[in-house]
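Reading through the structure tokens given below for one structure.
Removed from the display is one protein chain of the complex; every other protein chain stays in position.
Take a look at chain A:
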Amino acid sequence: MITTVALREELDVYSIRKQFPVLSREVKGKPLVYLDNAATTQKPQVVIDALVDYYSNYNANIHRGIHTLAEEATASFESTRDAVTRFINAPSREQIIFTRGATESINLVAYTWGRQNIKAGDEIIISAMEHHSNIVPWQMLCEEKGAVLKVIPFNGAGELRMDVFEELISPKTKLVSIVHVSNSLGTVNPVKDIIEKAHQAGAIVVVDGAQSTVHLDIDVQAMDCDFFVFSGHKLYGPTGTGVLYGKQHLLESMPPFLGGGEMIKEVSFEKTTYNDLPYKFEAGTPNIADVVALKTAFEFINGVGKQKIREHENALLIYATKQLEMIPQLKIIGQAKEKVSVISFVLDNIHPQDAGILLDNSGIAVRTGHHCTQPCMNIFGIPGTIRASFAVYNTKEEIDILVKGLHKAIKMLS
């Protein structure tokens, strides 16, 4: 009870919920309880309105048109770039590249910087808790170049073995690509420490911020990462928007990723010269509408306040952990000291999929399965987990509904 009062003073979750139209719908005849926020967050009305406004009032192709609509669309698109620059404290807007998502951002680095710089015998370090999108691009690169992929293991709580990392890193290490926050365990990794040690060895570091950017304060300059990637749809923005931040000298040294319009300066059949940053990496007509609307997602987050959001989510995490631990058949997977509002768990003798189906039948949306982190699940010796992940609009009452739903599922399945 005390928790509820404290929460309401900090953040009016009920007025925030009203800004998310989907939260008022029912699923299987019950009010939707959406706890799959690590997969994607729901969108506030301001984001939906921005999409409609763009298509209703100033849809045009950007950068080249001289007519009014093109100018308005360009200004709006580019103002999102400024918003991203401020949101992650990048030194300049030219260092913000728009992509389709974090996955494309990582692939961009692997295909450009990677192909240019990785040679046979070089080593790339990732961790055992990476999402498949931060494993496969590097595996492909290593296979092509004859380079070696090394993996930092984690302990039983789901924390990276930094002692092993220090053994793995050597002058052979050319790149470290590390997840800032694990999507399946919720662990916040010590990226600053990793970056510092990698730099000492002469390696560059890619930070996968897909899960962290919505929860933590991101300052790419203080972090000193070489590349930082994230997706818009996990921070209340539209799908199909992603960001690659890179250090200027690296971005300038890299060859283009895709060839086409926008990324060129001059084209002749003999030779093409490439455009300046950031346009060198933005071939073709970009996802204008979604990028335009992404700006309102940042405004939404800044309007509520990241600190307040974090306190709210942390209170939910503590409450949910306590409530879930009281279920005797339940075991939480991933109990790192530093965690965001993600709880993965398994139930004794119950397949996560069965529990997921029955929870859905109670209107509760959770994710079940390996969460695109199969190697991570293999280490725990489980096929997958049930994952509940909380956002700004979730409530203590919804956690109670989850707990009730779990008790019911356990009863039905035992």
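We adopt the following convention: a contact is a pair of C-beta atoms (placed from the backbone, for glycine too) under 8 Å apart; a residue touches a chain by one contact, two chains touch by 3 or more; residues count from 1.
Throughout what follows, contacts and distances are computed from a predicted model.
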item	value
Among "ABC transporter permease", "Cysteine desulfuration protein SufE", "Polysulfide reductase NrfD" or "ATP-binding cassette domain-containing protein", UniProt-listed name of the chain not shown	"Cysteine desulfuration protein SufE"
Options A:Val136, A:Met162, A:Ala365 or A:Leu413, residue touching the unrepresented chain	A:Leu413
Touch criterion as defined above, residue of A:Ser24, A:Thr68, A:Thr285 or A:Gln353 at the omitted chain	A:Gln353
From A:Thr112, A:Thr213 or A:Thr368, residue that would touch the chain that is not displayed	A:Thr368
Residues of chain A in contact with the chain not shown	28, 351-354, 357-358, 361, 368-369, 383-384, 412-413
